[in-house]
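Omission of a single protein chain aside, the complex is shown with its protein chains in their original locations.
Up next, chain A:
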Amino acid sequence: RQRTRPQLLRAENTMLNTSTKTPTGGFSFENTRRNAVLEANLSEKGYSAPNARKTGTTIAGLIFKDGVILGADTRATDDMVVADKNCMKIHYIAPKIYCCGAGVAADAEVTTQMMSSNVELHSLSTGRPPLVAMVTRQLKQMLFRYQGHIGSSLIVGGVDVNGPQLYSVYPHGSYDKLPFLTMGSGAASAVSVFEDRYKPNMELEEAKQLVRDAITAGIFCDLGSGSNVDLCVITEKTVDYLRGYDQPVQKGLREGTYRYKPGTTAVLTKTVTPLTLDVVDESVQVMDTE
């Protein structure tokens, strides 16, 4: 009898809703009408609702003799302000498969984390190491299901039993399989470097230099990309995640100093006005210090 009373109290304390539908998971569209009305009201007054933070990126991938190299810059922008100077855009999917994400930062992050979990479950269920084509297929099916509202463009690269592979997936669900790929706002600058100097079956150092140059071109020529270059070299034997491989842009050093010596400004007059304070009320609270 004693045990039921706290249980009853707990049921009374939770909020009860009067609908008879069983709740399901997933996206909830309850607030979309309210948001539309709020945005209309705001835009009448000249304000605008905040935008999702985009990565404004340059990401690139390349297949060389022994495997795949993925490269990315490290700036995340919030419209015209740099939100994160050193974010990680190369995400882990499987031991030999990594994914660069561009577009809306949160969408790319959650998409790649979900893909990583799905790939792990799938490879446990099949008992085999995952294929890059499987990751691409799941990504494109999911992105097509949401019709581009999940704004993440991804470059998936890795080494599996079929050799080194590189795919790019667009937000609406289309994909490309090519020997070199770039995406993001700095894609045009990066792909120009690739188109000029790419050769099939390059050596490791030459390929790393080429990807670094492509990302640097994106950093210098695109306002949405900046800070450092991250590289990820995936071969059949090893994976090298080189964070901060190159820092082409250093913060400028100040030439002079703006501090003035004390006494630079002459004091002409000085007046002192004492403020008298009256004690209005005095109360003593005894603390129980046992």
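In this text, a contact is a pair of C-beta atoms (placed from the backbone, for glycine too) under 8 Å apart; a residue touches a chain by one contact, two chains touch by 3 or more; residues count from 1.
Criterion: contacts and distances are computed from a predicted model.
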Complex minus one chain; that chain's UniProt name from "Myotubularin-related protein 12", "AP-1 complex subunit gamma", "Gibberellin receptor GID1B" or "Proteasome maturation protein-like" is "Proteasome maturation protein-like"
Given the contact definition stated above, which residue among A:146, A:175 or A:241 touches the chain not shown here? A:146
Selected from A:52, A:114 or A:178 as touching the chain missing from the view: A:114
I need the residue numbers on chain A that touch the omitted chain, in ascending order. 11, 14-20, 22-29, 32-33, 36, 110, 114, 117-118, 121-122, 124-125, 141-142, 144-147, 149
